[in-house]
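All protein chains but one are shown in place.
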């Protein structure tokens, strides 16, 4: 019954999906937090930049961004991300695109977390003479992060599902393999069930686990 | 809430103001460096030549032949997906609030299943299934596949929106309905559902943004002639002006979605301020959360 799986690297494809997710998650956590910091910073230009970035990126389809990294950044501007082989270049471009897109959502989640930190905390920090970067780094962000584990988990799961878009520029992840298998094998239902199950295995436990973590670390007020 | 960020730092004094100016200048320089690099590289690759951009400004036929029909397909797919997904989602959402365990369980499973799967996987499946099991013409098949994928996914997201909308209503509404002797079904159709529709409008509009964005997947992967897919015939006709085509398409997406987002937050603000409704709102931001699998397993965890 599962003969048709011969010759296809199913685990390899899902491994690429996982790698895309992990690298993009790290990237967007960093860049998203920086963006959030910009959006609450005292420098009007940074605030403006953060706002414009988030509003533009959230309103563009991820597909457009991903396809653009390949056709615009790589093919036209020659940005090859320090790699020489197409497979590596495409993978890195996909991570770049996913990071650029996802960080807008991370930024908004972190910003909403910053809003949950009580006024007194910040006022106390300022009273003992901490500067804005110090207030943010030592007092606000640690508390903010604890309250946004839930929303960030949502972003992470959305990101896991969004990695399929990398198929549009030929990254050999799960969705691309699925399309190839559908074209070549007459086992549509079975193939679809396998890929659906694969994604459920990736997203459902993440959601449940991080939901549990969110309750654990939430600041009790 | 609005004044809050300013609490993070003191009103700038002379030194802080100087520091802010310094940061502004540094940031401006960094931005300028990036912009300069982009412009210089584009110019170097002849992408800024007027001939590659001119068609969009001087040639109405580009719009008539490629962009507008494509935009229309994007809007049709998104609109159809919303119109079909909404009643399905309402049905699923109400089923999840049912008193019968089996109904609740079945609806819950469907919702969790489709929320856990990438919409692209659903579209690929629908496309192949239509070609194998039905007689839909290859011309319209991508539209069917895109709408089907979007409906399957969004019906389950909307189910959660509907459920949240109903749970957001004050408990007094149900109590009052019971008091005047309404049955469960009557309570739902004549009291809860009509009011919750108002409450969830912002979330619905903002889900429409998600739907519009996802139609682009159909263009890239299924050969659906939507906005993103119009880049190909355009750049085939105008000498590979890929950058120009992408810019125009991206700007159109941003305008369309920005209008929807703005409309959603306007609605939300209006509803929150509204004195004459229950004041119950499922906000536009709730959608991200509701789209996540495994988060809302119980039947009554509407408030977090």
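Chains here go by letter, A and B, matching the order in which they are written, and residues are numbered from 1 within each.
Just so it is clear, a contact is a pair of C-beta atoms (placed from the backbone, for glycine too) under 8 Å apart; a residue touches a chain by one contact, two chains touch by 3 or more.
FYI, contacts and distances are computed from a predicted model.
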Per UniProt record, name of the chain withheld from view ["Lactate utilization protein C", "Pyruvate dehydrogenase E1 component alpha subunit", "Multisubunit sodium/proton antiporter MrpB subunit" or "Glutamate ABC transporter substrate-binding protein"]: "Glutamate ABC transporter substrate-binding protein"
Given B:53, B:153, B:238 or B:253, the correct residue touching the omitted chain is B:238
Among the options A:19, A:75 or A:187, which residue touches the chain absent from this view? A:75
Going by the touch rule given at the top, which residues of chain A touch the chain that is not shown? 71, 74-76, 78, 80, 85-86, 90, 170, 183
Which residue numbers on chain B touch the omitted chain? 45, 51, 55, 59, 61-62, 64-66, 72-73, 75-76, 78-80, 82-83, 131, 135, 137-140, 143, 164, 167-168, 170, 173, 194-195, 197-198, 201, 204-205, 220, 223, 225, 232-233, 235-240, 242, 263, 267, 271-272, 274-283, 286, 302-304
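In this text, only the chains that are shown with their structure count from here on.
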Euclidean distance of C-alpha centroids - chain A vs chain B, Å: 17
Residue numbers on chain B that touch chain A, as the complex places them: 1, 4-5, 7-10, 12, 16, 20, 23-24, 27-28, 31, 38, 41-42, 45, 47, 112-113, 116-121, 124-125, 128-129, 132, 209, 212-217, 219-221, 228, 242-243, 246, 249-250, 253-254, 256-258, 261, 285, 288-289, 291-295, 304
Sort out for me which residues of chain A touch chain B in the complex. 39-40, 42-46, 49, 55-56, 58-64, 67-68, 71-72, 75-78, 105, 108, 112, 114-115, 119, 122-123, 126, 132, 135-136, 140, 150-151, 153-155, 157-158, 161-165, 167-168, 174-175, 178-179, 182, 188, 192, 195-196, 199-200, 203-208, 211
